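Note that one protein chain of the assembly has been removed; the remaining protein chains are unaltered in position.
Moving on, here comes chain A:
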Amino acid sequence: MAPTVTLDTINPKVLKCEYAVRGEIVTLAQRLQQELQSNPGSHSFDEILYCNIGNPQSLGQQPITFFREVLALCDHPAILDRSETQGLFSADAVERARQILDQIPGRATGAYSHSQGIKGLRDTIAAGIQAHDGFPADPNDIFLTDGASPAVHMMMQLLIRSEEDGIFCPIPQYPLYSASIALHGGTLVPYYLDEETGWGLEISELKKQLEAAKSKGIAVRALVVINPGNPTGQVLAEENQRDIVEFCKKEGLVLLADEVYQENVYVPEKTFHSFKKISRSMGYGEEDLCLVSFQSVSKGYHGECGKRGGYMEVTGFNADIREQIYKMASVNLCSNISGQILASLVMSPPKVGDKSYESYRAEKEGILASLERRAKALENAFNNLEGVSCNKAEGAMYLFPRIYLPQKAIKAAEDANITPDTFYCRRLLNATGIVVVPGAGFGQVTGTWHFRCTILPQEDKIPAVISRLTDFHKGFMDEFRD
């Protein structure tokens, strides 16, 4: 008898969902990596360089010492009471660990917490949000989650009733959004960012797409904005943000603000402002706008991807909705405690005067300055390639260069039955061991080709990356030039 769970009989929404960041190109890379291990010298490169995923610590970035001290002490509180501990850990880390443990009933970091996360930690996070924004934040609006991604899923689940429900997403976008919309059976309504103007977001484009969706019978429920952008890296101007807030308020859309890169801004002329701050400073409160803001411990300067820590701050909705969100969170009981603690540390790091402040600041600034340099170096390198143009990475962790592929290359791709950008990226991988993600994985204007490359390889590797890439590209163009 035919087995019950086969490709023909699984949930079709699962089949529909795609996630290129860990898609085909990565599988290929892993195979090459195995080949290198079992047969060194079998390729023209020594190692695979994973530039496909925003995973800083996998490429040598060091964690923030203070955070790890506190986490280690919270994992093993038995050593807190020993006098020798002062020698191994900084005094303020010991103090902070004690404070945090006092906020956890029974100091039990191994117990399920409140389904929204430990109250004391939410208080800390709310205070941190308030310090950033200058407007009050309510700990009851905060839901701590295993990374920002589960929080995004929760909101999609809540908002999507059927295929007739649409969610506005930027194109290009981080494919968590397209994947979760597909998984929950909704429709992605695209709005195109303008490459010519540094990936600008035009309200006229939003209006146009909204009308088009409505005419197809789609009820658009929410607008996703990723700021700073992924893969595009742009930091929104305040005026732009105000226009977006007005638009959402007018059209009754939930604003889903993905702000996980809020600490990654590399240009002096731009500053990150949260959408909550912007809307409150416009005089808009709970009655005016439904806003969900996402933050994570995975990015910024801390880069703690493997910890799965994050939260969403949900404002502007009423008590019976909050009950439903709470109920959904409660089915999973709670997010991992260590991640919750880390989220609170990220939102209230060492301050001036704290014992660890100087070393913390040095670590943080070192990482951010290096990211800025690498962003610039790679941007320049891409712009120096024939037929490639690359917008500046104002923020986030990625570059998204556009490649103008010659006809011959496009034809070769067609013959191989893959998109031209995939063709380019595979060739790049096979020649250099560098893994990037084809632009098709993020969405792009039809007929344009891009790829996303992270700025995360260690700084001393960047020159080699640039030269390998440059040599490859030259060879590629020599082969396919019209």
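One rule holds in what follows: a residue touches a chain if its C-beta (ideal position, glycine included) is under 8 Å from a C-beta of that chain, and two chains touch if they have at least 3 such contacts; residues count from 1.
To be clear about the criterion, contacts and distances are computed from a predicted model.
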What protein name does the UniProt record of the undisplayed chain give, "Aminotransferase class I/classII large domain-containing protein", "Mediator of RNA polymerase II transcription subunit 19", "Trafficking protein particle complex subunit" or "NADH dehydrogenase [ubiquinone] 1 alpha subcomplex subunit 6"?
-> "Aminotransferase class I/classII large domain-containing protein"
Determine which one of A:124, A:180, A:227 or A:241 touches the chain that has been left out.
-> A:180
Missing-chain contact, candidates A:171, A:237, A:267 or A:328, resolves to A:328
Just name the one of A:55, A:370 or A:448 that touches the chain not displayed here.
-> A:55
When the complex is taken as a whole, what residues of chain A touch the one chain not shown?
-> 1-7, 9-12, 14-15, 17-19, 21-23, 53, 55-61, 63, 65, 68-69, 71-73, 75-76, 78-79, 82, 84-85, 87-88, 105-106, 108-113, 115, 146-147, 149-150, 157-161, 175-176, 179-180, 183-184, 221-222, 252-254, 290, 298, 303-308, 316-318, 320-321, 324, 327-328, 330-339
